[in-house]
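Every protein chain of the complex appears in place save one, which is left out.
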Amino acid sequence: MAGAKKVISLRSSCKEEAIDITDLVNQVIKGSGIKEGICFLFVPHTTAALFVNEGYDPSVVKDILSSLSKLVPAEGNYAHLEGNSPAHIKSSLMGVSLLLPIEGGKLSLGRWQSVFFVEFDGPRQREVWAWLL
Amino acid sequence: MAGAKKVISLRSSCKEEAIDITDLVNQVIKGSGIKEGICFLFVPHTTAALFVNEGYDPSVVKDILSSLSKLVPAEGNYAHLEGNSPAHIKSSLMGVSLLLPIEGGKLSLGRWQSVFFVEFDGPRQREVWAWLL
Partner (left out) sequence: MAGAKKVISLRSSCKEEAIDITDLVNQVIKGSGIKEGICFLFVPHTTAALFVNEGYDPSVVKDILSSLSKLVPAEGNYAHLEGNSPAHIKSSLMGVSLLLPIEGGKLSLGRWQSVFFVEFDGPRQREVWAWLL
């Protein structure tokens, strides 16, 4: 019922980064021929996440990342010894699973919305999995 | 596969407000005739969100909003110059996409649960999009 899994490959270039994947997801939808439906995105990583917010002014995403770093400081009394506990915590707060509408053969988003993959422990090679329903 | 989009129109009346939309969503489900299924809600805005929590005692939602405002202060060293960065950050933390079960021709929620649209940059005219699967 979920159709075939499509894998979107990404390379993050620094420790923390929000990558606008709207166009990449739209390419997957275009390739499928689906006009109306739902797009299910899943990130198979524990130190990255997905979110939807403004893609027009890059300072919005900058503020989101810096706010998260105030909420979950890089230095703290963390039990996990790999040094990336803040990345795990931020990933859990933002979430790795996202459902998005498709209309007219592409993502149906609000005027200012973009879909972001957010890296919290890069740089790394990453994947976003997509299913079109 | 997603059926027709239904648009729920809302008017928020102040800067920050959680609006219980459970009844509005149930009206959409009733109108569709669907008895068992899934309801997919999506907010096409970047300074609003959706969540599920207690709708019985309004002080719960009040505490959720005031806690978010402690986590993301109204005044801060924000890069986005429109003055509503806290609203974008709160929207990203809470999420704009939500899946809910339908049973017996209405939302199947827990005893104390309601579905909330949450405004972080009102008052504004807003929409929640719904698809019934």
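A few points about this structure:
Letters A and B mark the chains as written, and numbering starts fresh at 1 in each.
Rule of thumb we're sticking to: a contact is a pair of C-beta atoms (placed from the backbone, for glycine too) under 8 Å apart; a residue touches a chain by one contact, two chains touch by 3 or more.
Worth saying up front: this structure is predicted, and the values here are computed from it rather than measured.
Only one of A:Asn26, A:Thr46 or A:Ser69 touches the absent chain when the whole complex is considered: A:Thr46. Panel shows subunit B; residues 36-38, 51-54, 57, 59-60, 62-64, 66-67, 71, 93-95, 98-103, 108-113, 133 of it touch the chain omitted from the view.
Counting over the whole complex, subunit A has residues 1-2, 5, 40, 42-46, 71-72, 76, 78-82, 85, 88-89, 91-93, 95-97, 99, 129, 131, 133 touching the chain that is not drawn.
We take it that only the chains that are shown with their structure count from here on.
Separating the CA-averaged centres of subunit A and subunit B is a span of 20 Å.
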